[in-house]
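For this depiction, one protein chain was excluded, whereas all remaining protein chains were kept in their positions.
Up next is chain A:
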Amino acid sequence: MSADTDSRQPSSAPGSEGVGQPILSAEAVEVAFTAGFAPGGGRGTARAVDGVNLDVAAGEIVALVGESGCGKTTLARALLGLERPTGGRVVFEGSPLGYRSRDLRSYRRRVQLVQQDPTGSLNPRRTVYESVVEGLRVHEGTTADESERVAGALSRAGLRPPERFFARYPHELSGGQRQRVVIAGALILDPEVLVADEPVASLDASVRGEILRLLLELRAELGLSALVATHDLGLAWNIADRVAVMYLGRVVELGTVEEVLSAPAHPYTRALLSVLPDSEASEGPVVLSGEPPDPKQVPRGCRFHPRCPVLASGEAERAGVADLCTSADPAVLGGGAQRRVACHWSAADGSGRLRADGPAAP
């Protein structure tokens, strides 16, 4: 990870220095799924997203990091209006998102999705041209300059010369090309925000870099904002301005990339970072023990406490917050551009861990 440090200068500026109005934000968004009678599954309400505040400012790339099943995808879907939040609301340009089909239609012109699996997100029966032009046809019908706009979107997504790809089918393309087609399909409507759900998870490492560079270029050229959900900290480090770490449906740590990834405050973030191969963490790798969390049974108190290494090692006891950890739920973090951590221990740590370690302390 540290080797990539040099290549990420362009992304450092806009996010960190208190940018303007958020263009897209989640306000206390909750999404819960109620299971019916399922054989073997049992009943219960899974709180996939359990109160999340998150802002994406114009021209900013926010990474949403967390392990599988922590609610990243559900949050991304809720932000797109594909999932209706059971609580809270999604706000776009200051006004809450409406769920009537007309509202959604105009909203989806401006906020686009890039999915995890480029193979699945292209209809195998449609050519590249048809897949890219789809959004345009939905919103404007057949227009005269259609093929120019498709060619423009394809070349912006890095498929040049675009005409060569018009008549291809998805199964004739490589994984990276498919993801570029998906991105071109999102770009053709000139969106303001891109929500990317694990955009490179299914691609191999050489292609991964290309797609990430593409996202940064698009931000630089078009001023695109993006929310990138990922489980890959290296990816977050490379492209994001700010990082939100999610655990079991909540954001547990929020801040700029430098703050969060070089001076993690939440024990969960520290554990995630410590297991990276070239981690510089002094404590050595912290392997989280215990069951992977079940969103149907969110633990009392801090939701991370059953697996928290700080609590297990007795460090929390020494700081005098062990009782708090097991009984009091840290409040839902607010949005905005500030550094925030949902942890009793790091809040109570007298030494002021944030200030001591954080290079870009506010």
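The definition used in the following text is that a contact is a pair of C-beta atoms (placed from the backbone, for glycine too) under 8 Å apart; a residue touches a chain by one contact, two chains touch by 3 or more; residues count from 1.
We take it that contacts and distances are computed from a predicted model.
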- Task: Consult the UniProt record of the chain that does not appear here and report its protein name from "Peptide/nickel transport system permease protein", "OppF protein", "Glycine dehydrogenase (decarboxylating)" or "Cysteine-rich domain-containing protein".
- Result: "Peptide/nickel transport system permease protein"
- Out of A:Q112, A:Q177, A:N238 or A:T256, point to the residue that touches the absent chain in the complete complex. A:Q112
- Query: Any idea which of A:A144, A:A205, A:V287 or A:A331 touches the chain not displayed?
  - Reply: A:A144
- Which one, A:G51, A:G66, A:G135 or A:P199, makes contact with the chain that was left out? A:G135
- For the chain that got dropped from the picture, name the residues of chain A it touches. 80, 82, 101, 104-106, 108-109, 112-113, 115-117, 120-126, 134-135, 138-146, 169, 171, 182, 185-186, 189
